[in-house]
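One structure is given below, encoded as structure tokens.
As you look at this complex, bear in mind that one protein chain is not there, while each of the others sits in place.
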Amino acid sequence: MRPENYQAVKLGDSNEYEIFIGPNHPGIEGNYAFRLMLDGDIVVSGKADAGYLHRGFEKLMEGRLWIQNLAIVPRICVPDPAPMEVAYSMAVEEIMGIEAPIRAQWIRTMQLELSRVAAHLFTFGGHAATTGMYTPMFWGVADRDLVLDLFEDFTGGRVYSIYNIPGGVRRELPPEFLQKLSNLLDYLESRQNDYDNLLFTNQVFVERAKGCGALTQSQALELSVTGPNLRACGLAYDVRRDDPYLVYDELEFDIPRQKHGDAYSRILVRRDELFQSIRILRQIIERLPSIKGKIRTPIPNPLSWNVRKGEAYARVESSKGELAYYVVSDGGDKPYRVHVRGPSSMHAVQTLEFLAKGARLEDVAQIMFSLDACPPEVDR
Amino acid sequence: MKKINYNDKGSILNPLKNLQFYARKPVTEPLGPRDASASYRGFHINDLNKCIGCSSCQKICDNAAITMVEVPSIKEDAAKGLRNLRPAIDYGRCCWCALCVDICPTSAIEMTREYVHTCDGDETDSYFIFPKETGIHGDSFEKGWTKTEDSDLLDRIRRPMGEMLSEARIDNFDEIVDGFTLEMAVQEASRCVDCGLCEDACPAHMHAPNYIRSIYEGNLEQAVEWMYETNPFSHVCGRVCTHICETACSLGHGEGESDPIAIRWLKRFAMDNVSKTKIKQIARKGKARKKSGKSIAVVGAGPAGLTAAFDLVKKGHKVTVYESLPKAGGMTRYGIPNYRLPEDRLDQDIEVIQSVGVDIKYNVKVGTDISMAQLYKDNHAVVMAIGLQMGRSTRIKGSDHKMVVKAVDLLRMIPKGDKVNVPKSAVVIGGGNVAMDIARSMARLQQQKYGEVNITLTALEQLGKTFLADDEEVKESLEEGISILDARGPKQCVIKNNKLVGLETVKVISIFDAQGRFAPKYDEEDLQFHQADMVIEAIGQMSDVSILGEELTEELEWNRGRIQIDENGHTSVEWLWSAGDMVKGPDVINAVADGHRVAKDIDRFLNK
Amino acid sequence: MNKVQIDEILNKVNGIKITHKRKTRIRVDVDADSLPTLLELIKGRASYIHLSAITCVDWIADNQFELVYHVWSYEEKCLISAHTRIDRGSEKNPAKYISVYDLFKPADFFERDIFEMYGVTFIGSPRMEKFILTEWNGVPPMLKDFDAEAYVQETFKWTDYNPDWLQELTDQGGGIAVKPEDIRTAGNTHNMSTHRERDKAKAAAVKANDKMQGWKQ
Partner (left out) sequence: MKKELKIKQKERTNPLAHVFDDFIRFCQSKSLFMLHYCTGCGAIELPPAMTSRFDMERLGIQPMVTPRQADILLITGYVSIKTLKRVILTYEQMQSPKYVIGICSCTVNGGMYWQSYATAKKLNEYMPVDVYIAGCMPRPEAVMAGLQRLKDNIRNDKKEHKGSAWKDYFKRYDYYLGNQQALFGEDWQTPTDIIAEAKLYGLETEETYGKHTKLLEKHQTPLLPQEMRIK
């Protein structure tokens, strides 16, 4: 080591100083970095630093066949990959002018809701861990794993399902799958008290989370915040209800919301949403067996598949907010342009910078996790 | 669900309730891999016997993880669509998406439930695997993700081809098949996986994947361009080709119901839907600007001769074709009935060839009107492509009767417009396509003349097993009211009072002897009599080589009655090449391929 | 607000083309000059306050960038996609456009993204600097004339595998026949057939070894 490399840093005129958080930091969700200017332990200003997970997805997709992109889209958001597949498939279907068979739409809805359950469980754990509570994290991750077991059962992959295909889904559900799903939902519901006791009504947690990173509704709207984060500010907006896709208009569910817009409101919204998802899944379990028919509208041979000219903007409510795919086809066998609008691209950059200002250093990690900001959606 | 109020504060003792977890069963799984789910996408396996090496998996792989390796111990057979290529997978690229499984036409590649593979830093070679029946570590695991009907990415069913009903077609020579509509053609073309097995199988190596792709894109002119690169008889081949390509087609190798792509009908569709003038333009493409000053004579204006002429003209040589009959086309005109190949289509192919600059002299019989020696004197090279114009005889008793005729002779008379003596009942001997052609042609003539069909076809081979004619032909013949008697050998033509009354046949026990030579054995006890006014022999043809003249016949080397040629069609005489049916068999596309081969060799020879 | 009313508002903008694609999607095409006016209009008069995304599409054949502004109204429950085209510019004179940051805060992120990926400068955008690609020195990578695959082949090396089974096959006279790269180089419009590539390779091999004839006799 070279001692001469370690020189004293020159201080500025004020007593402000700068620190880096990330990319290798336990308080950072994923591979992401932050430069913070501190005065004492109060953040004066913050600047996000992204690009650690940049793979050039949009460029990659332009070089692959329409069907080949199916394998790559879920990688854009690792904790919640299913909406990516569905949104891409929906966009391509819209350009082609085909529609997935009704049974496929139900299965897709089920997949989306299951994925939401898994993602929320994961976020609970992450959020709790940033306040120093590791048991809820262990629980969240272990319970999520049970959901992943189900994913493995019907899609063949634990995390990356690669289950959707433009025109429908790739496989029929395995026998007795719905029973297994029902058992899992029972189990998750039975865990509600445990989670409530340990996390949601735990004074240690509540005190930390309340008032942390509070957003007002107008600030949220100005920053294009969506999803649970927006609903925590009091606006009951949900793509599932307001721009319905798949079969959400046939399902009954509430849109949970909170008024205060802080970290605690956000996690409460997620908690309620988890149980709304369970409610939706119960309806699906009831209805799905009676919906017979094909699960795939045939598409031409994927190796020579030219999608006709056109463009489509497909929006889906992911566990993190509004996810959109803008797909442009020039009539070729590969997409001409795919633009991914990840919900976290709004949350992890401007909103996080905005909320960090004035927050205490130890809260920055909590704010990031409470926004459920997923860096790969920013970097793509 | 219990609601939590934002302002509620739980008791400080709440977390302590979770002390009860000390009494619960732990959720920890035992060390070691669990069993994966029934459709898990684990490591690959490949059934090397089912795999045909079409490399569809390589093309669909989004990560460029699949390399095709050549396995010499596996036999390859282009005509059957079998290559000795097998996929090897790079696990440094693979993402286990199972698209390769879902596209595999033969369901050879599959995935197991095995998923643990670790290696030391210097053992990355173990990431490049050659999947066999057992997985990456040689252990057998249960299958995981395999292809199901739902997950199959290929469209297995051929678009149905409309055709005339048997009642409508039996009294005329109109073309039976309707042809595709644009929509159907595009759909059919969209099934192609672009494996190229067809191209390998085709004797002329037509660029089928390319023109199918062009049809799919709706660019028919481009498609025709691809065809004319290898075949100036595209109209003919689009209708009557023996389509070896479709036998080779990877989609036809699938399990269960899986039809090959209708390559022939697609070709027909493209040719029919591009205007004649456009085709002429396309055919002229690539013609040499400069004249070479060399001249070549071609004997016989059949597919082989005209293809050779077409190629040579495009190279800048002067070519004259000598044809003894009044029209060109050879066997395609005088051997194939109109209901399979309408004459105007053939005319168009020939017109296109002539438009490129091929000069055809009709009604000139080489050997009588002009001698071979003269041809050699006037030209730098001569191509013999006279085909097989003489029918073979069964030489059974009574076969020299005047009502015992050869199929080729009859077939030639119909398009020529000669008056055909249509019998009330006829028996055809032979089970090949020529036999079918004559049987069905006679059936039409009978229907026109008498209003009913009375034709019996006897063949040595067994239906559905060794039968020579195409299945389609058999099916259509039966529909048209022709009765087919299989496994019957001709014994004698029964002649009473100098008049033919019928044919006697015996049952066939076996056709070939132990060495595989043709030596039919009959059960003489099982004798049948078929009443007939005419017996038609359709058991094969031979070439009329008398036109060569004695001197040349002496000079040439022969092989079992055929002229001895090398692989390029060059005979032992320096200036003479031979092509087509007379030296090789037995269909249009082989003749075309032969024509190309000879033309190439001649060009090479002339430029030496 | 019904269809007529929204059309009325939109038609205030000069040279606008409106396409109602479905109930929740309206596509409008406007000139580059009038796009900010349009956005201001629909934000102020028709409650389109949520900027969902800004997309840039590189139409290299037309030498143009297409900018698409997706704006959502929480009240109307409708998405307007405003398309406009700007000149693609050149290396020396990069494309420029007006920022909509003063209308929509999130434009900061999207405009910075387009600046990085396409090199379009947005005048008035607060942070026209690199964000994701801070350590990238090449041309903006999303441009159609940047060939990522060629760049990768040039820059990186691949693992050179030589497992035992491959050696065995090579000893028998077989071995690698078609590499995945071979089928990709053939053409960009579609995966060309492998067999011709293979034929070529094989023909060369036949020549070299003077062995038996290949596929094509």
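As written, the chains take the letters A, B and C, and residue 1 is the first residue of each chain.
Convention: a residue touches a chain if its C-beta (ideal position, glycine included) is under 8 Å from a C-beta of that chain, and two chains touch if they have at least 3 such contacts.
Because the structure is a prediction, the values reported are computed rather than measured.
Note on the chain not shown: across the whole complex it touches A, B, C.
Between the chain not shown and the residues A:159, A:204 or A:255, the one that touches is A:159. The chain omitted from view is touched by exactly one of C:19, C:63, C:159 or C:172, namely C:159. Interface residues of subunit B with the unshown chain, by the touch rule above, are 26-29, 31-34, 62-65, 90-96, 115-124, 127. Against the chain not shown here, subunit A presents residues 1-2, 4-12, 16-18, 23-26, 30-31, 35, 37, 45, 47, 51-56, 59-60, 63, 71-72, 75, 78-79, 122, 125, 137-139, 141-142, 144-145, 148, 158-160, 376, 379. Although one chain is not shown, part of subunit C still touches it, namely residues 133-136, 138, 141, 146, 148-149, 151-152, 155-159.
Everything below uses one rule, namely that only the chains that are shown with their structure count from here on.
Chains that touch both subunit A and subunit B: C. Centrality by Cα centroid goes to chain C.
One inter-chain figure worth recording: subunit A and subunit B are separated by 53 Å, centre to centre, where each centre is the mean of the chain's CA atoms.
One finds 43 Å separating the Cα centroids of subunit B and subunit C. Centre-to-centre separation of subunit A and subunit C, using mean CA positions: 23 Å.
The set of subunit B residues that touch two or more partner chains comprises 59, 61, 194, 213.
Shared interface positions of subunit A, defined as residues touching 2 or more other chains, are 65, 303-304.
The part of subunit C that touches subunit A in the complex is made up of residues 24-25, 49-53, 55, 57-58, 68, 70, 74, 77, 79, 81, 104-106, 108-109, 117, 131-135, 141-142, 144, 148-149, 189-191. Contact residues on subunit C toward subunit B in their complex (touch as defined above): 159, 161-166, 169, 172-181, 183-184, 190-191, 193-196, 213, 215-217.
Only residues 48-51, 54, 56, 58-60, 62-63, 65, 221-224, 226, 235, 237, 242-243, 303-304, 313, 315, 322, 324, 326, 328, 332-333, 336-337, 339, 341, 345-346, 349-350, 378-379 of subunit A touch subunit C when the two sit together in their complex.
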